[in-house]
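All protein chains but one are shown at their positions in the complex.
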């Protein structure tokens, strides 16, 4: 289907189903129950899942295929956000021009940075990209405040020109009138599920992004990039100039980042300079490695994993803990709260750090590897069961 | 629609019209029946406490959180009632807000505008918070205030000192109890003149972002008004940790006062470095060299240790004050946690009570009704002759008589000029009050050039 082989089609369909039903999947616990704390099915976080998914998928096109580790990818995300917000300020709150401009501007930015940085490889390349991103961040925070609004972040003000804004155009970000924040809430019994317009737009764009990424992975161009990863020197000796290929990969992945930035601004029209800081660049690197670099679905999983911890674990406080353990006798309750306390709320970084280490120690290929192991285990068990049912084992071949 | 109308603009508009038809019924998570976002329908009401829990301001965030938990306790009628007993408005009776038990959710701003907004959004969308409060920097405050305005909930700012929060970025749904950079300047300048003399030359080191600039501008204007001269203003990068290369040239610049427009870790480091360079033992222009830190906080004082001794600055409040409100608050905070509260904690505690009181007086959680209640009955502070001296006047929360000014949602109250104590008795007793500057002296008009440019706009109830 769509020029994909059977496995990739299955993968794409699986992703499509997951994103379509995310509001259900992410809200498994009834409202008001003690476990509701772990529900992630509210619009903002769902949007973040798919937007950072796009970001990580794009990063993976560069890192997973070519092995070039960019440590400054957040710069493109930031540039995308700034361009999008500027479109809101100058034209109207329609997200389409904003997203398009975000992709174009970040693409141009990526051409410049990529052209310079790709003259070096390995860690020298990483530091060059890091340097560019850190310069962008430092300048956006201070000297470039007229363009970026510095510390506060660029936002839309009532007195902005907004030339395309009609008298009754919506003042919230919208796609031809469909407001990104509009949400339909479905209540079933004690459960409540949010269906948010912005989320579904982002999800659709993510599906397209994943589709394109699969096509790139499977194309001759993708093969060429993999060849660069395995041995660039040999490629050069064959008389082939690899630079245009790597530059193309760099620009494509920069545009993915810009797209993610544009979408972030479209969901919430504010662009902060912190989006460009090295920690943000590091985050996408971590997402990709955590999920499984070079795999198609891994980066999305990694993105979801990190964003989940950031948004859910940081909100658990001692009061919530006491609720959870309220069924225990008093002394035991306090003891459990005492044990769990360092890992939640202000300690969510600790949990994340520990999980990074566990994943990389026990699942060398990232979360995807974990998934494969589980599915292999289930398959093995099933065949075992089947064999037992048959009552005899097949003779060795 | 006729075909001739298909101009670019027309297309957009028809697109908008048909889109509006498709648009789904509700906005944010409000159930479509209620008139405003997150109308609490059950037996409890949820407030969102959005404070930094990771990053350099984590300890300050923690102190804010302590204050909020105390406020919730008092609102629900537990503990000793704290400032409910001293608050001039008697609407609150310790039975929650409008009879609903107060519950809260907490989040981590990470002192980043993005993360703060994400956290606030999750409180609004997931937890049904009706009000968001907290924060420890102006960038975050402005960003979250903007979000609350769009979402239709009330924002009660925590620690934010930039002029912009109630200046060019003011919003109808946002309120600030903390003081601002202009007030710091206005309060400090006369004391500086009195203590250090009118003939001084100042050298400013300023954190290179919006808050730093507004504070520097305010202090420069106020000190120049009393006769000081500004020799230089040097912007320092936010990420800077070692300020030696900025401080080394100061002694040779002809200045005899160093003004550090830094906050948090920046301030601790720049002050430590300045003292290391021995600036305070030197003479310049025949006078003792002095250092001024316009915005003090207890935690910064703790971080800078002995370096703050004798250094002048300003704060919003201090636990050493002797009025009834302060005594009540310090007593319940100290009894519960074992140490006195910081001025960040106090502003957060006051904001939580002020919000609850406004809801109680309005008789509704509707943000527009709350805004109206906080804007008050056009009462005014005595001794200030100005048409903008109008809003909600209250007392008994620790700062003396205070006006929530309706024109820009900024509180006006006395400002404290503080000095680092020479012989602190313990690690909390680091600052002493030099002067309580009366409100009239820090008063400014809403259209003051440093605050001009923004509009409150309309209150937004969401939904």
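Letters A and B name the chains as they come in the text, with residue numbers starting at 1 for each one.
Assume a residue touches a chain if its C-beta (ideal position, glycine included) is under 8 Å from a C-beta of that chain, and two chains touch if they have at least 3 such contacts.
Everything that follows uses one rule, which is that contacts and distances are computed from a predicted model.
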UniProt names the one chain left off this complex as which of "Amino acid/amide ABC transporter membrane protein 1, HAAT family", "ABC transmembrane type-1 domain-containing protein", "Gas vesicle protein" or "NADH-quinone oxidoreductase subunit K"?
"Amino acid/amide ABC transporter membrane protein 1, HAAT family"
Contact residue for the chain not shown (choose from B:244, B:288 or B:455)
B:244
Options B:303, B:391 or B:446, residue touching the unrepresented chain
B:303
Residue touching the undisplayed chain, where the options are A:67, A:153, A:254 or A:272:
A:67
Please identify which residue in B:125, B:208 or B:375 touches the non-displayed chain.
B:208
Residues from chain B at the interface with the omitted partner, ascending:
54-60, 62, 208, 232, 234-237, 239, 241-242, 244-246, 248-249, 251-252, 265, 268-269, 272-273, 276-278, 281-282, 299, 302-307, 319-320, 330-331, 334-335, 340, 425-426, 428-429
Quickly run down the residues of chain A that touch the omitted chain.
63, 67, 69, 116, 119-124, 127-128, 130-132, 134-135, 138-139, 142-143, 232, 278, 282, 285-286, 289-290, 293, 342, 347, 349-350, 352-357, 359-361, 364
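Here is the rule we go by: only the chains that are shown with their structure count from here on.
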Chain centre separation in whole Å, for chain B relative to chain A (CA means)
34
Chain A to chain B touching residues, read off their complex
39, 42-45, 48, 92, 94, 138, 141-143, 145, 149-153, 155, 157-158, 164, 166, 168-170, 172, 174-179, 181-185, 194-195, 197, 268, 270, 272, 274-275, 310-311, 314-315, 317, 319, 345-346, 348-349
Which of the residues in chain B come into contact with chain A in the complex?
9, 12-13, 15-20, 22-29, 31, 53-54, 58, 61-62, 104-108, 112-115, 117-119, 121-123, 125-126, 137-139, 142-143, 146-147, 150, 164, 169, 208-211, 235, 237-239, 454-455, 457
